[in-house]
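With one protein chain held back, the other chains of the complex are shown just where they sit.
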Amino acid sequence: MTDFVWLVIAFPLAGAVLLHFLGRRLGEPLAGIIGTLAAAAAFVVAFVAALPFIVEEGNHGETVMLWEWMPAIGANLEITWDPLAAVMALIVTGVGSLIHLFSVGYMHGDERFARFFTYLNLFLASMLTLVLGGNFAMVFLGWELVGLCSYLLISFWYTKPSAAAAGKKAFVVNRIGDFGFMVGLMLVFTNFGTLAFDGIFERVPEILDGSTATAIGLLFLVGAAGKSAQIPLYVWLPDAMEGPTPVSALIHAATMVTAGVYLVARSATIFAAGDAGIVVAVVGALTALWAASIAIAQSDIKRVLAYSTVSQLGYMFIAVGLGGYIAGIFHLMTHAFFKALLFLGSGSVIHGMHEEQDMNKMGGLLEKMPVTGVTMGIATLAIAGIPPLAGFWSKDEILGVAFEYGGVGIVLWVIGLVTALITAFYMTRQWFMVFTGEPRWEEGVDPHESPRSMTVPLIVLAVLSVGAGFLNTPFRLTLEHFLEPSFELVKVAHPPEGLGMFALLAAISVGAGIAGAAMAGFVYSRPREIWERFQGGFGGLWEAWQAAYRVDDLYGATIVTPGRKLSERMAFDFDAGGIDGFVNGVGRAVRSAGARTRVLQTGLVRNYGVGFVAGLLAVVIWLVIAGGGV
Amino acid sequence: MVELVIFVLLGTGAIAGALSVIFAKNPVYAAMGLLGTLFSLGVFYVVNLGHLIAAVQVIVYAGAVLTLFLFVIMMIGVDRVEDTSETIRYQRQLVIGLAAILGVTIAALVIGGEFAWVPLAVDGPIPNGTVENIAGIMFTDWLLPFEVTALLLTIGAAGAIALAYYAPGTSVEDAE
Partner (left out) sequence: MIEVTAGWYLSLAAVLFSIGLLGILVRRNALIMFMCVELMLNAVNLTFVAAGRALGNLEGQVAVFFVLVVAAAEVVVGLAIIVAIFRRRESASVDELATLRG
């Protein structure tokens, strides 16, 4: 029995409430420790609650009803505790706990130290509501709450104008996605009459026809693209790096941005009933390649990782779009480990370099920051897909799924391979630029290794980045068996059968990865002039990548500026002239009518009397004439 | 025959009294004219068998109400002669016009015989408005209105005191 699973949400929520009211009094570092303990407690509860799935083969899990809120529409406080939810909860709380711990060191000395942990705990509670919710109403609640937390944390240093603007941008772009999600939910409700998972997924084949399922899927894709930063709504994520680095690691790399992937996986039956899946996969593939190419030329250490995140999320979308839900979740998990590690590593670097984020002003840091350097190196190899690290297994499974799909899948597979090569290139480039070569530090900067509370999470995550891949190798499909009960209703896509095929595909992708890494290593381990000659070889293309294809300018010119113009016209011309004019016109008409008729109100009783008598007489005469006698 | 004589004499008196009310420059004369009209009407009540209300008419109107009027007239100033010229524009013309229409209407009604529609004689005994008969109706069918008017009178008396009273030694402004 897993009735106690609500504690998973309750612990971080209680932490948030406690820190909100007492945080300032608790001070540093006690507030951070309490926040970390709340996250860790949630992890422990989630782990205990997940044990039955490991022990029992084919355990479906259960729905735990906490409180009947609006039973008529299936919107109750209930938790669906199944293997998928368990995996998500473990990732969120596990990585979350480590990042909380890291933050205790990273946020040292910040005057809103306690408030930061309030937000982090609130975020955990929200994200867990999203992934554990047993109906779409709770998912939507969590969906909006994580958006709120994301906004609060991006603009945590709100006195910095760029941070405030980035928070606003994230909020607005996410709203566009939320709108699609909400319309999708309405469509679900009109078709099923409920929002509860129990009443939806099992009845999909009998209720939804193909086109409706496609429509719902596409609307969900809009929502997922907003939250998970896919084309065309990815623009908020790179700007979100204005927030503190642990926030980037937790929210904008490991957990919140995977909400879209989770949504698609959770709604697998709906996607399987229509044709929206292939659109998801194509969007994912395009995003993967697009973002990876931008990442090549970035010089800000966090922006590289931001575009890398967008690109890796694209991989997950390929997987879940083609029906490889388990492959997608698997990559979601390994990515959470190594991308959190990369972000925390970059945070450690930024911390050691006195808030410097430009990689052109780093170099040679390996000696000064050995732990950070080595762990980040491991993460780089993991994301580059070098066996036997975690990224290799999960990325290969996705590529295998795409290959097995055939047709369009082959195209996606090629795109994935190219992206893998680019990924290996830019990650290796980053590592060499930061950790090797001549020091290019600005004067007065004295790099130093970070304190223990920051390096311990790095080491733990490094171990996970190495080992997590073995959870689901083609030789031993542990995660697959674990997750299978959650996907019983759909046909899950798999990589091609057979060891030979696996070896062939693995060889190709590893080749691509090694090629990319080697190219970057060859160029960026040498002096700066060599890089510049190399970069100059790309001509205008490099500048386009550096400027992120000027997508922000494009959006600004096509959407933001016309929107602002329209708003101004509405506000100053239509509203002030039209609406107000009409209302004022009515007022003026009444007033002028009053000015004309006021002369009748003489205030003289006898004047009124004349009118009164005249009316009386008129009635009497009318009665005499028309009434036929008095 | 007697009734005709009474009607002509007292009817003329009533109209003359009424006219003096609206034409008298001094309010005292107006009050006297009103008294004449009221007295004439009292006689008409007797002729029409309303013995009780005839008495009440004389006692209440001639006795109480007119006395009250005279009190107020004395208080306001009996010697001020009123300026009866019209100050409101068109008021007099309008009133004359209305009076003409009113007169034509009444004349038309009288000449057209509209007021003669009821027969004077009825079958059976003509009820006599003695105290006994009036009370017989008033305290049975009309008991509730009787009680309500009693209440109305009480409230009216209290209201009049509240309106007219102000404590000695205070100015008018303080009283308001």
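We just call them A and B in the order they show up, numbering each chain from 1.
Rule of thumb we're sticking to: contacts are C-beta pairs under 8 Å (C-beta built on N, C-alpha and C of every residue); 3 or more make two chains touch, one makes a residue touch a chain.
The structure presented is a predicted model; accordingly, all values stated were derived computationally and were not measured.
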{"item": "In chain A, positions touching the absent partner", "value": "597-606, 609-610, 613"}
{"item": "Touch residues of chain B, complete complex, unshown partner", "value": "1, 3-4, 7, 11, 14-15, 18-19, 21-22, 24, 27, 30-31, 34, 37-38, 41, 44-45, 48-50, 52-53, 56-57, 60-61, 64-65, 68-69, 72-73, 75-76, 82, 84, 86-88, 91-92, 94-95, 98-99, 102-103, 106, 109-110, 113, 115-120, 122-124, 126-127, 129, 133-134, 137-138, 142, 145, 149, 152-153, 155-157, 159-161, 163-164, 172, 176"}
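By definition in this document, only the chains that are shown with their structure count from here on.
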{"item": "Complex interface listing, chain B residues touching chain A", "value": "88, 91, 94-95, 98, 101-102, 105, 108-109, 114, 117"}
{"item": "Contacting residues of chain A [partner chain B, same complex]", "value": "602, 604, 606-607, 610, 613-614, 617, 620-621, 624, 629-630"}
